[in-house]
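Up next, subunit A:
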Amino acid sequence: QTEVSFYFPVAVGGPVTKIIDGYAAEFNKENPDLKVVPVYAGSYQETVVKALTAHKANKPPAAAILLSTDTFTLIDEDAIVPFDNFVKTDEERKWMKDFFPAFLLNGQIDNKTWGIPFQRSTVVMYWNKQAFKEAGLDPNTAPQNWEQLVSMGQKLTKRDASGNVERWGIQVPSSGFPYWLFQGFSTQNGAILANSEGTQVAFDDLKVIEALQFWVDLSQKYKIHPPGVVQWGTTPADFMQGKSAIIWTTTGNLTNIRKNAPFEFGVAMLPENVRRGSPTGGGNFFIFKKAPEAEQQGAFRFAKWLTQPERAAQWSIDTGYVAVSPAAYETQALKSYAADFPPAVVARDQLPFAVAELSTHDNQRVTKALNDGLQAALTGAKTPQQAMKDAQAEANRILRAYR
Partner candidate 1 sequence: MTAVEFKQVSKTWGSTTALQPTELELGAGEFSVLLGPSGCGKTTTLRLIAGLETPSTGTIRIFGDDVTHAPPAARGVSMVFQNYALFPHLSVQENVAFGLKIRKTEKGEIEERLSRVLDLLGLGALRERKPSQLSGGQQQRVALARALVADARLCLMDEPLSNLDAKLRQSMREELRALQQKLELSLVYVTHDQTEAMSMADRVVLLRDGKIEQIASPTEIYQQPASLFVAQFIGSTKMNVLPVRDKCIESTDVTVSAPENAVSLGIRPEDISFEGSVDATVTHTEFTGADLLVHMQVGHHPITARADGKAVIQPHTQVKLGWQPSSQHWFDAQGLRIS
Partner candidate 2 sequence: MTARAYTAKPASSLTEAGWLGTLGAWVLAIAWILPLLYALWAAFHPAEYATTFSWSAPLTLDNFVAAWHAAPFPRYFLNTIILVTGILAIQLFLCTLAAYAFARYEFAGSNVLFSLMLVQLMVMPEILIVRNYQTLSSLGLVDTLFGIGLPYFASAFAIFLLRQTFKTVPKELVEAAQMEGASTLQILRHVYIPLAKPTYLAFSLVSVSHHWNNFLWPLVVSNSVESRPLTVGLQVFSSADQGIDWSIITAATLMTSAPLLIGFLIFQKQFVQSFMRAGIK
């Protein structure tokens, strides 16, 4: 019997560890020659620390769920092997093709597939129907583009007699993963932040600066967005408190908001500007290079098993993540769930417009450069132009070594 250790993070609410433990038990029963040992490893960041620390000590897990954007880092650390090494049969080749293409973007580099999508998301827009009604808006129509976003936002923003804001029109979090939400704005403005080799970024592209200017304007010019940096962690709570009529955040929060919001709400794709757009997000399944061959094989089988349509459907229902393949949406379970609760498929519907999440070599460092720039602009420390110029310079310095 081969033991396959498997690190996974918990990024969303719900009894995720129980579900995963259940999967492992089920898989182990079906495959008596294997024993998958799931290891809950904290948040995304803690999981990658744990996995890479173990890798550096030559004792890596066989597999792990890590952010899809960590792919370059994992390759650069020589920590993972591509799935192509394991794909032998036609059935397996078909399995690889069945995923939504958008979810494969971050995992495919140099024509190899390094990560298989597992818990994947996009940014979506949640809106408070009750607030819309109060503001005299149609509670069933979300803003479709930037102008509507501004105009509806202005109606939705409510101030008391002394001018204190009781409710913001819109709120886009800018801590945690500022760049990820910003990719909504930049994609809608027609910009792509990085090349697919992960060696070039375009932070100082005019379209990027414009997109940032728009985000800054939401609070500084239109005054419909809270000033300063908005916490990622409290954004869902802000929404449920009625403190913000519209929020952007991951679809992974759907189940949480559905359970706890005391009012009716809607979920929509992000608004368009020159185009529609959102980055994909979430975690991929990786296999570690230093794990023994037999374990890698076991991990591969587990990956296939995990992403079967029925299982992916169930995972989506349990967590709010997007199921990873179109086939999953054909299953009875997900169909009836979607019929019952239409917001569940919004993120999927947005996939055709989705782009890869920002990911480069030395990813976290480059990302930090952008994050710092975004926060500097949002807090008024720098103009958007200056902020993006500085971020670009920093990114160039970091990426020079990889060109």
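Methods note: a residue touches a chain if its C-beta (ideal position, glycine included) is under 8 Å from a C-beta of that chain, and two chains touch if they have at least 3 such contacts; residues count from 1.
The candidates were selected such that all candidates are chains of the complex that A comes from, given by their letters.
Not measured: the values here are computed from a predicted model.
Trainee: Scan 1 or 2 and return whichever one touches subunit A in the complex.
Mentor: In this complex, the candidate that touches subunit A is number 2.
Trainee: Give the list of subunit A residues in touch with candidate 2 in this complex.
Mentor: Residue positions touching the partner: 5, 7, 9-13, 15-18, 37, 39-44, 46, 49-50, 53-54, 56-59, 176, 232-237, 240-241, 249-250, 252-253, 256, 259-260, 262.
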